[in-house]
Each structure stands twice: as C-alpha cells, then as structure tokens.
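One structure follows; several queries about it will come next.
Note that one protein chain of the assembly has been removed; the remaining protein chains are unaltered in position.
Letters A and B mark the chains in the order given here, with residues in each chain numbered from 1 onward.
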Amino acid sequence: MYFLAIGLIYLAVGGDPAGIVALLMASGLGGLIAGFAWHFGRRYGTRVEDLQDSDAPDATGVVGVYPTASLRPIALAFGTTLLVLGVPIGSWMSMIGAAIVASQVLLLVHDTDD
Amino acid sequence: MTTIDRKPSAPTVTLGGDDPNHLVSIDSVIGPSGQEGTGLPTTLVGWLTTTNHKALGVAYFVASLTFLAIGGGLAGIIRAELTSPGQQVVSEQVYNQVFTIHGSVMVFLFAVPFGFGLANYIMPLQIGAPDLAFPRLNAFSFWLYVIGGAVMLFGFAADGGAAPFGWFAYPPLSGASGSPGLGADMWIVAIILTGTSGTLTAVNVIATITMLRTPGMTLFRMPILTWNLLVTAFMVLVVFPVLSGALLMLLADRQFGTKFYVPTDGGSPILWQHLFWFFGHPEVYIVALPFFGVVTEIFPVFARRPVFGYKGLIFATLTIGALSTSVWAHHMFVTGEVVVTFFALTSSLIAIPTGVKVFNWMGSMYGGAITFEAPMKFAIGFLVTFVVGGVTGVMLASPTLDFQLSDSFFVVAHFHYVMGGTVVIALFAGIYFWWPKVTGRMLSERLATWHFWLLMIGFNMTFFFMHLLGREGMPRRVPDYEPISNWELWNQLATAGYVILLISMVPFLIAVVKSLRGPANAGADPWNAYSLEWATTSPPVEHNFEWIPPIRSERPVFDFRWINHDDVGAPGVAEAWMAREGLDDRWLPLAGPVAADVADDANAASSADSDVG
Partner (left out) sequence: MILNTSRIALAPPITDQANETEWVWDIYLWIAIAVAVSVALFVLFIVVRFRKRDDDLPSQNQYNIRMELLYTIIPFLVIAALFAITVVTVEAIVKVDDDPDLVVEVIASQWQWQFDYPDDGVRVVGSGEDIPELVLPSSSSVLFRLESLDVVHSFWITAFRFKRDIIPGSPTEFSVDMTDTTGLFPNAGVCAEFCGLSHAKMRFSVRVLEPDAFEAWAQQQREAGGVVTSGTPEEEDV
C-alpha cells in the first residue's frame, strides 16, 4: 500500500508525530477502499462490461428501472441542513431538522417499495 | 488491445452508401436530433424534484457558475481595495470576511461542484450508462450542496458578519474567542454539508463507473475524462471525511467547549493544520483533475489524432492521485514543525506526472491537422497558462524558497494560475465543447474569439504582477500596504486586468443568449468527436442511448465513422458490427448492405477524401 510505504519512510526519517499518524491512518483509509474493491471484484467475477470483445447487445435487458422525480431528496437536504445548523443556532432547529429527516427517510423507503 | 485477430481477408462493411470510402456520420445512423424529449424538466417543480442525471448535471453547472459569479464579485471588492494603499472601499472587518468567503466559494462551491457537474452529465454518456447508479442519492447530494452554499453566503447576514478567518481557518483564530460570531459557525456548517455532499457524489461516481459501463467499455477504453473523474472520486473518499472530522472538532471546540485546538489547555493548533492540509492539497487535484480530463478530450479531436500516450496519461493521473496525499505539509514548511526535506521531495516529484500530462497533450497535437474552433482555443490557452503555474509550483516546493515566498502574493499568483486560471479557461473550453451536446445548439465562434482573447489578457494581467509583489514581500490577506516603489502600479495593473476579465464575460453571455434563441440544429456530432456521448442525439434522449456503436477502443465514435476503412479505426469494429446481423433494427439502424463485397485494396485508406473536419 502506498500510504503504508510512505508512512514508514516518514517514520524512518523522523517526522513529527502528527504527520506519521496521518499517513498511517490514510493507509488504513486507502486499504479500506482497496479491500472493498478487491472483495467485490472476486465476488462478481469478470462481468460482460470487462470483456474485450463484447458488444452492446450482449447485455440487453439489464438497463434497469429508474426512479421517477421525487421531492424527498431536496426535503432531506433541507432537513439535514437544519439538523447541523441547529448546533450553533439552537436545539429547536436541530429538532425540526431531525423531524424532517426522519419523516422523509420513512417516505423515501415507502416510495421505493412501490 | 483486442482479442480478435485481424485476418488478411478481414471482412469489410459498407455502411451508409455505396462508396466504400464513405465516412459514416452518426446523424445518418440515429436520425435527426431534437425529435424526442430531452429528459430535462420544464417546470420549476420538475427541476426541484428531478432525479435525472442530465437535469442534475445542468443544475450543477448553473449553480457552480452562479457561485463563480458571486466569488468573482467578491474578488472585485478585494481588487478595488488594493488599487491604492490605505483603506478606501471597505473596513478591515468586511475585507477579512470578503476574502474568506471569496476563497471558500471558489474552492468549495464553484470549482469542485463543476467537476461533479461533469461527472453527472458527461460521464454516464461517455461510458454508455443510462443514469448514475443512485439517482436519488445524487439529487440529495446536489441539494445538500446548494443549501449548504446558501448557508455560507447567509453568513454575511449574521450578527457580526460572515467568517473572517481565511478559507483555511487556522485555530485559535477560528476558535470561539478568536472569531465569536454566528457567521463563523455557519461557515463550518456549510463546509461540512458540502463536504458530505461531495463524499456521497464520489460514492455514486465510483459505483457508476464500476458497474454501469456498457459492454465492450473496458476500463482501458474509458475516455480520459471518465478516468480522471474516477481518480478524483477516490481522492474525495480519502480526504473529504478527514476535513469533515476536523471541522466537527472545530465546531465542538466552539460550541461545546472541547479543547482539540486550544493551546492553553493542551490542545494543538498544529493538529488542525495537518488535518486541513491533508485534505487541502489533494483538494487542489480534486479541483484540477476533471479539468485536465476536459482538455484531454478536446486536444485530440481538434488535432484529428488519438490522445497521445493514453495509458501513460492514466498512469500519470493515478500517480498524481497517490502522491497528492503525501505532500500536504509543504503548506507548513514555515511552521518549523515538519520534516521539510521529505515534503519537498514528494512535492517536487508530483511535477513529473504533471509534466508527463503536458507532454502528452502536446504529443496529441504534434503531427496533427489542427483547427482552432473555440474549444481548442481555450484548451491551448489552458496549456500555456498551466505551465506558468506549474513552474512556480516547483519553486514553492523548495523550502529554501518557500521560507521567503510562503504567504506572500507570490503564492496568490501561483494558485490562481493553477487553480483559478486554468480551471476557468479549461471550464470554458469544456462549455464550448459540450454546449452543442447539452443544448443542441452551437455557440458563436466570432464571439468566442473575443471571449478567449479578453480572458487570456485579463487573466494574465491580473495575476502575473502578483508574482512580483510577492517576491518583494507583499503579504497575503492585507487590505492595506505600504506604497513601496512599484507596488501601487502593479496592484493597479492587476485591478485593470480584473476589469478586462469581467468584460470578457460579455461576449460569452451574448453568445449564450443568441444560441438559446436559435434553432437546435447542431446535430449529434458537430465536432467529429471521439467518445460515446457524441453517438446519441443532442440533447440526449431520456435514457441517453437508443443505439450504441461497437466499442473497441477509447474512441468508439471515431472507429465507427471510419468503419468502412481498414487500418484506420481500432481493429475488430467491423467484425463486431457484422456480429450484430440477425438482431433487430434497434441495433442495425442502417440496415443497408452489410457485406464483404468490397476488395481490400480499395480501402487501405489513410487518405481520406470527404467528411473530415
């Protein structure tokens, strides 16, 4: 792993503590992502998209179903903003935000089930 | 690159006419553009509730350009104040808020989101996907970004004004006692929200690129823009959470009395600097990589060449992505608390893959047949400007020089060249390039020429003289300066340059209005371009593609245009086309003669005769 190597080099040249921690933490983050990709690469095997000689018709039928327009995302975004903004402004705002987020998540799940 | 062997008697197809040398135009395959719906909403409610990637892409473009206008307006206040020594225009207090929000708007609300706009609109088209992987998440990200941005700007209305501590918000100045005031909290909240939005978009981009490519679109056949967006998304995943964490600690310091960054109680102000720049330097590349991708799409098309060193370019991008996460402390050379030589080395090394990119861009043009439509003008302007910012970057990577130049106007000049100028110039290259695809209309070339030259002159005039100011010791973030020798003159030239920059937007806006009033007659592929987005109508239909050409290289549209010729496009295209025989008309819209009835010697052509250009 790139970060691990760099972190160890930095350790070796006697860097400051914060730098070493940051680099090693970053190697953890990078490793997390790489491990995830590797795991899924194994689980799915080679897919038709990755074959050198496949053509569009080979995968016809998997276009998928796409969601219709929805009010939930913007409402969720608004609720999240109130939730976080309530930290400096006042807990009443956080509560309104939390209520919006909770209701919209419920509605979103409900929409998706349809 | 292909597994199909080319036999001497490779079958040759004749598409779209009897002439074996005929170049196939996309329009003749998919029919005229603009006949079907565009997938874009027509009502306000439609825009507010859409989950379509193209609609959200357009929304990203419009929102980020609006923030560019706001950030540019704030820059005007800065330039007006610095036109002469002393304080004339605004108070110190307001000035500090203005440059803080200028920087924050430009970085967080303009440059990064424009790249996400490209990831929204262009990327799915380039890989033949019908939408992003998670459309509702995408809509959520967008609105989080816009509302978060509004929170930042509303800081000006807060008691005590907006955040006054610079876009990198060093504590203790950004702490509870350093900057009381709600505006500062609103700034922190805004950055957390937009950062979260960016993280979610990155997840979406990675999922889309890994899972929704059309068959035949292998990783090494993806356009460079898509590659760069992929690398950008990975970088976002690594560094944005670090920023959010750092900001949460800062917010906790301010609101709940924690002491993460409070030096008097065992906290560590330098911790913030590490965390912030661990995010902050990769951020520069998160901003820049999508725009590198934009010009990499443009150079080859207008030089009629393939992109030179395709794999080398991808490798360079990956190298930049990796290196960029270990250079952050070059922002902290002058703290005396980091190992300067280590970070000097990594920071200098990053110049090498960047240099490789520059050479590859030149290689893509070298030996070509270049025409200078608006996108190409801006791309070349980008290249020259970027090199100036690049060489000053190497200078700053040397701590010996950085001890002098850090936090001076030299730095201001440097990062406006690499982040400001090149991003804006490449952005306009991209706008001129994809405008026909998004709107179905062309932009005026004549007005574009005016726009280009005014922009180049204005930009260089604004920022070049800042190098000299910085070298002579003018520090950043000052509303006032001593009238030492030429400082006043250089500042006035910079202000004049800003005015020219402002004027350069006039021809662009006129062109936009004129274009939108005109007829949608651009056709699917006005530039004779290469990548898959040009294989659909302009603007694209609801789920992007009704038909997709065979993909055997990173430029499927080029290969298809030359399908009647052996030896020009990637091998295997004609075979793939033949293999479609027997499928329904959807795959073979040009039902005409699909036959091996043409002798090989008739079309060993690299001497094209007709439609090129």
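Quick note on the criterion: contacts are C-beta pairs under 8 Å (C-beta built on N, C-alpha and C of every residue); 3 or more make two chains touch, one makes a residue touch a chain.
Just so it is clear, the structure is predicted and the values come from calculations on it, not from any experiment.
K.L.:
So which shown chains sit in contact with the chain we cannot see?
P.N.:
Counted over the whole complex, the chain not pictured touches B.
K.L.:
Sort through B:Pro130, B:Gly368, B:Gly518 or B:Pro571 and give me the one touching the missing partner chain.
P.N.:
For the chain that is not drawn, the touching residue is B:Gly368.
K.L.:
Among B:Ala303, B:Ala374, B:Met419 or B:Met442, single out the residue that touches the unshown chain.
P.N.:
Among B:Ala303, B:Ala374, B:Met419 or B:Met442, only B:Ala303 touches the chain that is not shown.
K.L.:
Footprint of the hidden chain on subunit B, which residues?
P.N.:
Per the touch rule, subunit B residues meeting the hidden chain are 92-93, 96, 164-166, 170-173, 178-179, 263-264, 267-270, 303-312, 332, 334-337, 340-341, 344-345, 348-349, 351-352, 355-356, 358-360, 362-363, 365-372, 380, 383-384, 387-388, 391-392, 394-395, 398-401, 403-404, 406-408, 471-473, 475-482, 484-487, 568, 606-610, 612-613.
Keep this in mind: only the chains that are shown with their structure count from here on.
K.L.:
Just the number, please: Cα centre separation of subunit A and subunit B in whole Å.
P.N.:
Each chain reduced to its C-alpha mean, subunit A and subunit B end up 21 Å apart.
K.L.:
Flag every residue of subunit B that touches subunit A in the complex, lowest number first.
P.N.:
Going by the criterion above, the answer is residues 1-4, 41, 46, 48-52, 128, 130-131, 135-140, 142-144, 146-148, 151, 182, 185-186, 188-189, 192-193, 196, 210, 213-219, 234, 237-238, 241, 251, 254-255, 268, 270-271, 274-275, 278, 322, 325-326, 328-329, 337-339, 341-342, 346, 543, 548, 550-551, 572, 576, 579-580, 583, 587.
K.L.:
Per the contact definition, I'd like the list of subunit A residues that touch subunit B in the complex.
P.N.:
2-3, 6, 9-10, 13-16, 18-19, 22-23, 26, 29-30, 33, 37, 40, 48-59, 63-64, 66-74, 76-78, 80-81, 84-85, 87-89, 108
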